[in-house]
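Apart from one protein chain that is not included, each protein chain of the complex appears where it belongs.
Chains here go by letter, A and B, matching the order in which they are written, and residues are numbered from 1 within each.
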Amino acid sequence: MLSVLRIAAVSAAVAAFAASSTAAFAQKKYDTGASDTEIKIGNIMPYSGPASAYGVIGKTEEAYFKMINDQGGINGRKVKYISYDDAYSPPKAVEQVRKLVESDEVLVVFNPLGTPSNTAIQKYLNSKKIPQLFVATGATKWNDPKNFPWTIGWQPSYQSEAQIYAKWLTKEKPDAKVAILYQNDDFGKDYLKGTKDGFGAKAASSIIMEESYEVSEPSIDGHIVKIKAANPDVLLIYTTPKFGAQTIKKTAELGWKPLQIITNVSISVGSVMQPAGFENAQGVLSAAYAKDGSDPQWANDPGMKKWNAFLDKYMPGVDKTDNGVVYGYGAAQTLAKVLEMCGDDLTRANVMKQAASLKDFTPDTLLPGVKINTSATDFAPIAQLQMQRFKGQKWELFGETISGDVPAE
Amino acid sequence: MSAAEEIVTEAPAVEAVPKRAMTLGYGTSLIVLAALIVIPLFVKNFIIFQMTMLLIYALAVMALNILTGGSGQFSLGQSAFYAVGAYTSAILMEHAGMNYALTLPIAGIVCFAFGFLFGQPALRLSGVYLALATFALATAMPQLLKLGYFEEWTGGVQGLVVTKPDAPFGLPLSQDMWLYYFTLVISIAIYVASVNLLRSRSGRAFMAIRDNEIAASAMGVDVALYKTLAFGVSAGITGVAGGLGAIAVQFVAPDGYTIQLAISLFLGMVVGGVGWLPGSIVGSAFIIFVPNIAESFSKGLSGAVFGVLLFLVIFLVPHGARQIAIIAQQTMAKFKKN
Partner (left out) sequence: MELFANQVLAGIATGAIYACMALAVVMIYQAIDHLNFAQGEMAMFSTFVSWQLMQWGVPYWGAFVITVVFSFFAGIVIERLLFKPLAKAPILTNVAGFIALYAIINSVAGLIWDFTIKQYPTPFGSSPFLGSQLISTHQAGMIGVTLLMLVLLFFFFRFTRVGLAMRAAAALPESARLVGINTSWMIALGWGMAAAIGSIAGMMIAPVVFLEPNMMLGVLIYGFAAAVLGGLSSPFGAVVGGFLVGIFENLVGTYIPGVGNELKLPIALALIITVLVVKPAGLFGRAIVKRV
């Protein structure tokens, strides 16, 4: 049953690609959710519940499309952005996505957040041939155009980022003893896997400790004490921002100075490094693909100036140190670009086709040198990262932008 | 002082509900049933899906109602039983290739055993202590489901994707509609069985324990047996609901069965009226639709709006939907007299 479904979906998508490749602008074509005046975009976000911190992404996207509409819309059409709360619960995600598709009749579901929620809706959207566009999670599985031709990722995958760290360590510190602190969920486990893959055969000898924590723990001091007792040279911190800041602070309090590498999720200067204490964060490494809204080095960057102007006008009073604001802007800009490329052919197949034909696209918020590239076989839009080191009160980029594509399994 | 023991006359935590008041009259039952049968024929698929979830949560709320309203034991751990039921069904369907319908009784039996066993230590606890023990169970469950040792079966943090069944015998029904009627039949069967259970000897024993445990034991009720039995029955029904939920949502993952779910089910019971089984569906509607309403007021404040709506409900009807039903009944009676 399943394989039949997949084949049908694939062939339909392929056929659609072929059909619309030449004559995209020839005539107006619409699927449900698009018309001469309007394009309906659906989204789900955790506005309530324990993951409500991410709700700001949805609010940023809503504000972004308001700006687009004020500027005349996309190819003359206004964007109607409909976003519902899924409270980070898979059953609620299914309910809300079905409401978007069957009641609000949106053209695409854009940037739904969270690996569990996206997994829950993936099969439904693919069987209905509705684009699940630029999902807001870094799991590797979204880059799987063969089995799920209607699902595409956006940010670099957690695994590829972890591989970059492992490869960097193998080259720069071949004899290092490495300890890993990770959150016990899909996010942390993906990083763990990526690190092991990156070390390859050396994984067993290099990684001396894998310590997990639960997101419900108030403080992770006990874990740090335990890791310190094993005396590693390198500490990989695969945590959400709060625990990242706690880790950096606690290691300093313990008078312990391992080389620390922290996940891209927790690199905000304003909401991680500053609370952890700038003096404690000196020399911490990470990798980035986007600019940091609270990093002074981008104060005169043209892209970030646009970002700042947008926030001042459309989201006055928003906390600019929140990474979600940068994230939502970049994702929304990518969608706007795709819709623009669709021209008057606003069918779901064409949206998917255009999303898979982005060439060197650079949203305002991405680091110089990081470009979005997709193809019919590459559903991982952002695949480049650059290593950086924390110095003073800002991140200093070093080395080249590294491409970290991890093929889907 | 330290040696002195306080003597307290404590009001029972749950008010006594006479057993006849625990059900609906015939006429009302038929109207509700007719509505549940007919409405899906005229609405969109996603509303049918919502109605399926409505029935599923109603089952779970009713299960808690049997435990709390019936036997007076409090539980904040229903999400754990729901999760076990969901995973039992999902694992049997996806790994053993079993038919979805057959997995449900197994989910029920597994959960009954689990609840019965959990009821043993819980026997020694009451009130806030029992609340903490069940709360602990609810917080522990997602962590157990994630555990590396079971990953081969549970899918670990990634969860398991479940295939949705088609209508059998070539019936011209969509998957959603078929699943809805399938769920409806099961729900009605369990509801009728529950009503009969509470009217039976066991039900009377539950209620005797609820109203006065010591008096019940003096009358010869085996308190330990019936209290654990209540836990088992409640867990079993919740397990079936969990299994149905897994099939309807087509996905199980640890994040779907957190303490939030247990709290929702608890709220459903309070809003529906503790001890009033038909109220379960009202409670279920509350926990499904009120968050949606709250969100439509304001995204940033959806939690606050939900809280305010909840306060409104408990201010107006502290006894939940049962109170409305009683008021309606009295008004009707007055009309008839006139």
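The working rule: a residue touches a chain if its C-beta (ideal position, glycine included) is under 8 Å from a C-beta of that chain, and two chains touch if they have at least 3 such contacts.
Source: prediction; values computed, not measured.
Chemist: What are the shown chains that the omitted chain is in contact with?
Modeler: Result: the unshown chain touches A, B.
Chemist: Among B:F49, B:F114 or B:F306, choose the residue that contacts the chain missing from this document, as touch is defined above.
Modeler: Counting the whole complex, the residue in contact with the absent chain is B:F306.
Chemist: Please identify which residue in B:I56, B:V274 or B:A325 touches the non-displayed chain.
Modeler: B:V274
Chemist: Applying the definition given at the start, please give the residues of chain A touching the unseen chain.
Modeler: 48, 50, 52-53, 55-56, 184, 211-212, 214, 216-219, 221-223, 225-226, 229, 241-242, 245-246, 253-255, 268, 270-272, 274-275, 277, 318-319, 321-322
Chemist: Could I get the residues of chain B that touch the absent chain, sorted low to high?
Modeler: Residues in contact with the chain left out: 2, 5-10, 13-15, 68, 74, 121, 124-129, 131-133, 135-136, 139-140, 143-144, 146-149, 212, 214-215, 263, 266-267, 269-271, 274, 300-308, 310-311, 314-315, 318-320.
Keep this in mind: only the chains that are shown with their structure count from here on.
Chemist: Could you pull out which chain A residues touch chain B in their complex?
Modeler: 1-2, 47-50, 52, 55, 58-59, 83-85, 87-92, 94-95, 98-99, 101-103, 114-116, 119-120, 122-124, 184-186, 189, 214, 216
Chemist: Write out the stretch or stretches of chain B touching chain A in their complex.
Modeler: Touch list, chain B to chain A: 44-47, 49-50, 53, 139, 143, 146, 156-159, 161, 163, 245, 249-251, 253-256, 258, 260-261, 288, 291-292, 294-295, 299-300, 302-303, 306.
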